[in-house]
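Yeah, one chain of the complex is gone here, protein chain that is, but the others are all in their spots.
By written order: A and B. Residues from 1 in each chain.
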Amino acid sequence: MRLEAKYNWLPSPFLSLLLFIVWLFLNNSVSNGHIVLAIILAIIIPLATKPFRTKQPLIIKPGLAFRHLLLVLYDIITANVQVAILILGPTKKLTPGFVKVPLDLTHSMPITILASTVSLTPGTVSAEVYPWNESLTEDEEPQERFLLIHVLNLEDEQALINTIKERYEAPLKEIFQC
Amino acid sequence: MLETVMLIVFAMVGVSLLLNVWRLLVGPSVPDRILALDTMYINSIALIILYGMSMGTTLYFEAALLIAMLGFVSTVAVCKYLLRGDIIE
Partner (left out) sequence: MFEWIISILLLIGGCFILVGSIGLVKMPDFYMRLHGPTKATTLGMASLLTAAMVFFSTTQAGLSIKEILISLFLLLTAPISGYMMIKSAIHHKLDCIERTKGIDNIEDDV
């Protein structure tokens, strides 16, 4: 896990890239003036907001992150069709349940990303991260954490946990190298 | 053909808004009402985008973006209030 960026003037490269793209999208043009303004904003805003933000792990493997993003997008579409069928089907047959998934990730940022993908993908909504203390300082020993999720139609608990760990958590561990 | 399809989708979004209003009125608990409001603002974005399309203007895009941002912030603020009894501690 790496917390510091390479250059001091570019504290979070992906935020800068995102700001650059969003500015061009908002103006809907790629004229020279807008590109210059976008570059200025993409450098100044992360520098100005640096003191307010806690240090987050950087994405170390961008290629893998992009592939994981495509996989998640594909899963969102298939899972939505499944959920739509479940919703329109008979309600009496559904057996909802709460499942506790043990987490290997330790830092708050990868856990947030994992919880968001779990919420968006197969009939599950992430509910809670146990134990409660939210912020980990760097010298603190990382403790084991659990993610509580609510499942719309629970069939096989162990299979669901394995799917989440293999399909969504393992790539995240590799992307952030933690 | 596009006009007919737009009318059908207008009707669909309208029916969903009515369903949300029903859930908003019936409740039974406060989080249910927040969920109904959250769905309602997303559906109203859909309605605004559709209206912009039928008018053939992109002017409504900014309004839709603003509704999306303010709706998210207000949902989180109300939930935070329910959780802690205070928004900024």
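The working rule: a residue touches a chain if its C-beta (ideal position, glycine included) is under 8 Å from a C-beta of that chain, and two chains touch if they have at least 3 such contacts.
The structure presented is a predicted model; accordingly, all values stated were derived computationally and were not measured.
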Displayed partners of the chain not shown (whole complex): A, B
Listed residues A:L15, A:I35, A:L71 or A:L120, member touching the removed chain: A:L120
Where the unshown chain meets chain A, residue by residue: 22, 25-26, 28, 76-77, 79-80, 83-84, 87-88, 91, 94-100, 115-117, 119-120, 123, 125-128, 130, 132, 148, 150, 152, 154, 157
Residues from chain B at the interface with the omitted partner, ascending: 1-2, 5-6, 8-9, 12-13, 15-17, 19-20, 22-23, 29-32, 34-36, 38-39, 42-43, 45-46, 49-50, 52-53, 56, 58, 61, 64-65, 68-69, 72, 75-76, 79-80, 82-83
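One rule holds in what follows: only the chains that are shown with their structure count from here on.
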Centroid spacing, where centroids are CA-atom means, of chain A and chain B in whole angstrom: 24
